[in-house]
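Mind looking over this structure? Questions follow.
Take a look at subunit A:
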Amino acid sequence: MPLDTSTYGLALLRVDGRRWNELRRIHAQIRTQAAADGSSYLEMGHTKVMCVVTGPSEPGPRRGAAGGAAGGGGGAGGQSKDAEVVVNIVIAGFSSVDRKRRGRGDKRTLEMQSTLANTLAATLHTHLFPHSQINISLHVLSQDGSLLAALINAATLACVDAGIPMTDYVTACTAGSTSTYAANDEGADPLLDLNHQEEQELPGLTVATLGDSDRVVALVCESRVQISRLEGMLAVGVDGCKQVREILDQVIKAQGQKMILEGTVDKGTGLNDMDLD
Partner candidate 1 sequence: MTVTAAPEAALGVLPRADGSAKYSYAGYTVTASVNGPIEAQRRDEHPYEAHVDVIVRPAAGVGATRERHLESILQSSLTQIILVKNFPRSLIQIVLQVEDTPENDYVNTKLVQASLDFAIMPALFQTAVLALLSAGVPMRATATATAVALVSQDGSKTSVVDPSPRDVEIAQSVHVLAFTSQDELLLAESEGDFTVKEWDEVYETAKQVCCRPVPTKEGMEMVLDDEHTSGPDLRHFLRSTMEQKVASDLHWK
Partner candidate 2 sequence: MPREAEPSLNEKQFVLQALQDSIRLDGRELEQYRPLELTFGDQYGVADVTLGKTRVLAKASAELTVPYADRPLDGIFNIATELSPMTSPAFEVNRPTETEVLISRLLEKTVRRSGALDTESLCLVAGQKCWSIRVDVHVLSHDGNLIDAACFAVVAALRHFRKPDTSMEGGVLTVYTPAEREPVPLSWLHSPFCVTWSFFGEDGDIAVLDATWMEEQVSSGSCTISLNKHGEICQIAKLGGVPVEAVSLLQCTNVALIKAKDMSSKLDRWLTEDAKRRDKGGLLAELSAENDRVPDI
């Protein structure tokens, strides 16, 4: 495949006109499904996913090894004290151009499920819900790169909506590099938030961080890249995660503000109010 992205060197603009450190448009909504405990819909550019959270609730009958597992690492049984995070991802056949159907046993999907379950388990306070299960269903409606990142962001939003206590948001985004693995050129630029085409042609990684810290919960790199490129890519990715966190936080805050204005929740009492007492 010819490197379309080679034009980058001329104008410093990427195929979709972005600069190296720009995110695509992120659009997010929460509470999209009335019947669910928590739900969200998220677009990162043309990657569109929706998420439904059920739980924490009584675990249903065991469903073999199909789901992901958290904490103890699957099937720990009686001794496990924390809630189990079970993730199920459905990738719609129409979500990508090649209309490839993925079966239930598709290893890539299973791996993403497990990654998601273990990523969320790192932030969710599962110890508060012993012997229960948190079910997270994700549906991929459209794919244009950064799929794993979009899934993580959508799941985080839905978990916040479901009111499951967590340490902080886990947000994710991708980063790439304009260098190919063969060329060890020092002048290569890191890129933020890869779309499908860039993902195909350039080395890249997905990174998920906790809150606005530099602490990495998940780091997935599936392409060959010089070790010297890693630092730049990671730095750009971590920075992107912080931007994403800010955007997601605004989505949640907007919902809260709307509820306060409509009077469905009290405005509460904070520390400052106390000083008045």
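As a working rule, contacts are C-beta pairs under 8 Å (C-beta built on N, C-alpha and C of every residue); 3 or more make two chains touch, one makes a residue touch a chain; residues count from 1.
If you want to know what made the cut, all candidates are chains of the complex that A comes from, given by their letters.
All values derive from a computational prediction rather than experimental measurement.
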Selected partner (touches subunit A in the complex), from 1 or 2
2
The answer for subunit A against candidate 2 in the complex is residues 64-65, 68-69, 72-77, 79, 105, 107-108, 110-111, 114-122, 181, 205, 209-210, 213-228, 230-231, 234-235, 238
